[in-house]
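Sharing a structure with you now.
Shown here: the complex without one of its protein chains, the others still in place.
A and B label the chains in the order they appear, each numbered from 1.
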Amino acid sequence: MSALPGTSSSWLRTPPEGKRKNFYQNVVFGLTILATIVVLTPIVIVAGYVVREGLSAITLEFLTEGPRRDGAEGGIWPVIVLTGYTLILVVVMAVPFGVGSAVFLSEYARPGRLLRLINLTIINLAGVPSIVYGLFGAAFFLDILGGEKSLWVVSATLALQALAIIITSARESLLSVTRGIREGSLALGVSKLRTTFFITLPQALPGIITGVLLAISRAAGETAPVIVVGAILAKNVSLNPSAVINERAQVLSFELYGRITEGIGYPEERKWGIALVLLTVVLIFNLSALFLRWRISQLGSVRRN
Amino acid sequence: MAAAQPATDEVARRSLSESVRRRRSGAAWEGVVEATIYATGLFTIVLLVGILFLLGQQGLRLFFEMDYPIGKFFTFGNAITDNTTDIEKFRFGILAPLIATMWVTLVTLIIAVPLGLATAVYISELAPPRVRLLIKSAAELLAGVPTVLFGFVGLFLLVPFVRDQFGWGAGGMSGMTAGIVVAFIAVPLIISIADDALQAVPLDFKENAYALGCNKLQAIWFVIIPAAISGITAAVMLGMARAIGETMTVLILAGGNSSIPEAPTESMRTMTATIASGFGNASAYSLLRPALFMTGAVLFLITLFTTVLADLVLDKQRKKFAR
Partner (left out) sequence: MTNETTTTTETGAETNLSTGRMAGGGVDVKATVAAAAAASPKKTSTDQVALSLNNVGVWYGQHEAVQGVSFDIYQRATTALIGPSGCGKSTLLRCFNRMNDLIPGTRVTGTISVEGVDIMGKDVDAVQLRRHVGMVFQKPNPFPMSIKENIAFGPKRLGLAKSKSQMDDLIEESLRDAALWDEVKDKLDEPGTSLSGGQQQRLCIARVLAVKPDIILMDEPCSALDPIATLKIEDLMRTLAKDYTIVVVTHNMQQAARVSDWTAFLLAGEERTGRLIEYSPTEQLFTTPRDKRTEDYITGRFG
């Protein structure tokens, strides 16, 4: 894409005064490359450090057993299971409402000043700091609904943020489905609802899934709202699904934060172990989303040919 | 053999005017589904918009139910997160956290803006397509790393270094330390938005510049960047909103001093960190809980205002090149 006309051949016949120009140009371009490298090093540092320090903590016991002696021994199995429950619940709550709202916004709502205002709000809600969602969760689920500080409250709070992300990305993928094929279906006498279900949604599906994966990844790594609505450190509790209502939340991100700040005497190595598990979970969702998006762009370029 | 039987006689023809008036089978069922979609959409919108009102309502209780002086909330130079019901003893003002947030954000932007824009220029204008894709993906991964991990790694690598080399803040934990790390959290967003803006500049703009004898640098500097300036502005604003809202790294790395910081190198506690560290022990009837809600509402308004403004700026850019 950088091969624009004129650039390559202009190198051949450089006037003397142009030599200096090219020198500056090379310096500036060199700086941009340097900046790029600086931006990307933290990934290598964070991932490298976490893996190097954490790998030795990862044992079968660490991953599959409950904590002993306040977590200093044993494993983080309850945290892993309850993190799983939390994320499943986030998906169950956020995906239907998120996709439903996106369909509403892109297919049904009449454009106008009100819709524009709503769009603007929702798009920007995805950019609201996560701790604000935590405060809302505390105010709504705990103070107003009078709920206990149980796992579902944490899930519901994280789901709110996921909702904003899912609506935004799903709406974008729905809008990117061309008007042509919608009209093609409508002109056959297929109703709007069926057109949405059989033409528009299938077309937008990869994009919607990408958004959902990113939202899950975000929810898995989110710590601030969990601190606000409240979670506990690793503890042996009943892990059957009723824990969603009966138990307080234990999630990886909070486990890590709690051990960093309060874990005097908590083995250093185990903190890195938690960090490694957390990073792995988040990256799995993140990389799947990236891969899917890459596939979409591939398909897109094939289709355009 | 005959082309699909169209209306060929009187009877069939009458059925056309008849059949267009008949309700489709399943229309009632579809109506139910559509009503559900409407309900879902409206419910979600009400819920999301309700966040603002609920936070405001919970926060304003501080002044109207508990009679904490508004002036004190906005001017008192400390934010002590005591879990108390005694108005005299409660010494909490938003000024110190607000200034701490400003310091961290400033440090973040000073680092992240040049880095982000330079990277955006590189991937958008200079890098070959494969490299571009690779870097964009890497930047997205960077954006996906949980910020608590940044805080944790920063605590182990950056804090001791800062303590030994510069002696800033509380044992190396300062606004500056946090700001440096937050810069890497904000930078992917800046790259992504700025790259979009640069990419949106029509190819013929660039070609015109080359046709006038510009070299690549001149084309980028005098033509492409000016054309994309509103998108770049939006990128900076969104990066700023991200820095203002970042919680975990500042909670772990900024030191946590609740008084007004006079320099970025001091230990400090931002709005987000104040909420996160204080909310756990803020009981339902204390003054602290509404005070933190109020702080959250202010935080919300600042970030919402910034992102909405960025969105409007982006819209302007989109309209400029819409064809």
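The rule is short, and it goes like this: contacts are C-beta pairs under 8 Å (C-beta built on N, C-alpha and C of every residue); 3 or more make two chains touch, one makes a residue touch a chain.
Everything quoted here is computed from the prediction, not taken from an experiment.
Only one residue in the set A:T36, A:T86 or A:S185 touches the chain that does not appear here, and it is A:S185.
When the full complex is taken into account, the listed residue touching the unshown chain is A:I199, out of A:I33, A:V81, A:L175 or A:I199.
Within subunit A, the residues in touch with the undisplayed chain are 110-112, 178, 180-181, 183-192, 194, 198-199, 203, 303. The set of subunit B residues touching the chain not shown comprises 1-8, 13-14, 16-17, 19-25, 27.
Just so it is clear, only the chains that are shown with their structure count from here on.
Distance between subunit A and subunit B, defined via averaged C-alpha coordinates, is recorded as 14 Å.
Interface of subunit B with subunit A (complex): residues 24, 27, 30, 33-34, 36-38, 40-45, 47-51, 54-55, 58, 114-116, 118-119, 121-123, 125-129, 132-133, 135, 137-142, 144-153, 155-157, 184, 187-188, 191, 206-207, 210-211, 215-218, 238, 241-242, 244-248, 251-252, 272, 275-276, 279-280, 284, 292-293, 296, 299-300, 303-304, 307-308, 311. Those residues of subunit A that touch subunit B in the complex are listed here as 1-2, 4-7, 10, 18, 21-22, 24-25, 28-29, 31-36, 38-40, 42-43, 45-46, 49-50, 96-98, 100-101, 103-105, 108-109, 118, 120-125, 127-136, 138-140, 143-144, 160, 163-164, 167, 191, 193-194, 214, 217-218, 220-224, 227-228, 230, 253, 256-257, 260-261, 271, 275, 278-279, 282-283, 286-287, 290, 294.
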